[in-house]
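Below: the structure, in structure tokens.
The complex is shown incomplete by one protein chain, all other protein chains being positioned as in the whole.
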């Protein structure tokens, strides 16, 4: 079995840099999000679809370690991995690379909630996708 | 009669600067918004309240002229003016200043819409506020 | 002669949306920037290169007209056009489209400045690129 994984690429926007001349540290979180959205697509449960069905998947926890800065116009690659079959919470890990350099590592933890932010069971479409990815429970 | 006007102050965040070492040009729009929110408060129709009642006030048009850059940690003052009693659309003008230097001038045009973005009449609370500010029609 | 033009595509990030459920109006400016960067690449004078040579190209003026909102995960296309050979200032126009719907139109005006924000002549590399695109003066 292969762990679900997705990779996206982006080019650092000038808007994402700061007066240190590097990508502002907070701007890696939208990049993590891009990779996460691609992973959900790939699993067959697009976030857009979940949202329409009334499910939200907010970030409960996140952590980032910055090894090297990135700069305007750098092409960076963000890879997200779902290392284990989620129970109540979804744990994802990320790495941001430029060529063969590791720039940033991180993680996010999520739970499914309803529109009023009450914890709820993951939607059927997600259960099916995960069973397919990790095998039945 | 005095034109409705509000002034807010902010301190340039590092997050708002870019690799030119100045405030990113797009980051003046959230500052305009801060002043606009203060103006609506002052008129007696807080945006938060309008939103709860199902009204949105999206930006239909905006324009900015940049005279001088601002930098990290600068204290800037944003003033918004409602120059004339709005009919279908709300026209607001803005200036951003640092001490006695004019940094940026701009405007926004808004219309009230419902949550599904259909044009609607302004809520009663706004009509009342405007009649009070500009005199009855 | 064909006017220099470049098109980029992007997918609306959740980070770019606001509590109205649409793309925040200020977040179209980084999209304009993406198209502008692609245009400079295509003309043979990448912004990254200009920056290394000590040239900055700040926005002096901008304007945007919002026709329709965009939403999370929409695929949008941004096209930038350099309509006429620039003299002291560079005038660019933009449109943002989703499929065959026009969402936003806008413009930016730029001038070349040195790192301390003094107006300077455009670098040789730009003069050459423009002469090639528009024909000699």
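As written, the chains take the letters A, B and C, and residue 1 is the first residue of each chain.
The working rule: contacts are C-beta pairs under 8 Å (C-beta built on N, C-alpha and C of every residue); 3 or more make two chains touch, one makes a residue touch a chain.
In this text, all values refer to a predicted model and were calculated from it rather than measured experimentally.
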item	value
Residue touching the undisplayed chain, where the options are B:13, B:68, B:89 or B:132	B:13
Absent chain, residues of chain B that touch it	11, 13-16, 29-30, 33-34, 37, 46-48, 51, 72-73
Interface residues of chain A (partner: the chain not displayed)	19-20, 22, 25-27, 29-30, 51, 56, 58-66, 69, 117
Chain not shown, touching residues in chain C	14-15, 17-19, 21-22, 24, 26, 71-72
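Everything below uses one rule, namely that only the chains that are shown with their structure count from here on.
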item	value
Centroid comparison with chain A (C-alpha atoms), farthest chain	B
Computed distance of Cα centres, chain C from chain A, in Å	29
Chain A, residues touching no fewer than two other chains	14-15, 72
